[in-house]
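For this depiction, one protein chain was excluded, whereas all remaining protein chains were kept in their positions.
Let's turn to chain A:
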Amino acid sequence: MEENLKDVDLNVRAQALNALLQKRQLQIFKQGDFIVYKQQTKEESVRFKGLSSEDMLIYQAIKNAGNMGIWTKDMKRETNLQQPQVNKALKNLEARGLIKGVKCVSNQAKKVYMLAELTPSKEITGGAWYTGQNFDTEFTNIVKQQCLQFVLQQGVATIESVADFVRKSGISKVELKVEELKQILDMLVLDGDVEEVISTGTGDFAAIPINKLCYRGSQARIQESSAFTNIPCGVCPVLRECTDDGLISPKTCIYYKKWLTF
């Protein structure tokens, strides 16, 4: 710009730039140490016409947050604006249909905003496992059961074959991505129903490339309760200190006392 407008006085240039910025025909950016001006398209300048500089500050902060959205408290910190100014800006921007309020599953009371045209990210909505604000236990359980049945049936299964099965079975109206099904399989692993194994490429794993992670039904389940855990000694925290005539002994054991009152 320096070159093209060499003969125009600096002050005049500055005034012209400000006027164009006010009319929203120009947008100002910072590229490293340089200030850069970009011409706005006609539609864009109409969208932002009449909005104050505070409105635009808030708009920028919201835009920068992308599909994660930004909390009003963070907006205040970033823009250094006061509560009433922020309220006013949000009201104006919402009235123009430029921004929308969204609810996070992590904290339903936080006031979070994002650009109206964006889809909220998985972190905010909870993804496929949430319906509205609530965790959809029923849906998750159904998918979980189906996956378990499939793995047990197959003997050994890879995550892709599970994904394929779920897609074909049509139990979910929403498309479930591989990472979401991985969450389900991780659940099954932690529940002890399924175990992760690395394919050896031979035997049961013949159909699966070597060293690939796959799943099969749990071979050795730890029973939930056994004779050993049923009696107080099995789960006693001071077992090692217990002697016939010591301070801690079977005769004076408080756990047995409690256990024997039935």
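What we mean here is this: a contact is a pair of C-beta atoms (placed from the backbone, for glycine too) under 8 Å apart; a residue touches a chain by one contact, two chains touch by 3 or more; residues count from 1.
In this text, contacts and distances are computed from a predicted model.
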| item | value |
| --- | --- |
| Which of "Electron transfer flavoprotein-ubiquinone oxidoreductase", "tRNA (adenine(58)-N(1))-methyltransferase non-catalytic subunit TRM6", "Translation initiation factor eIF2B subunit gamma" or "Repressor of RNA polymerase III transcription" matches, in UniProt, the chain that is not displayed | "Repressor of RNA polymerase III transcription" |
| Which of A:Lys73, A:Arg167 or A:Lys258 contacts the chain that the document leaves out | A:Lys73 |
| Hidden partner chain, touching residue among A:Arg96, A:Lys110 or A:Lys182 | A:Lys110 |
| Interface residues of chain A (partner: the chain not displayed) | 71-73, 76, 83, 87, 91, 106-111, 133, 240 |
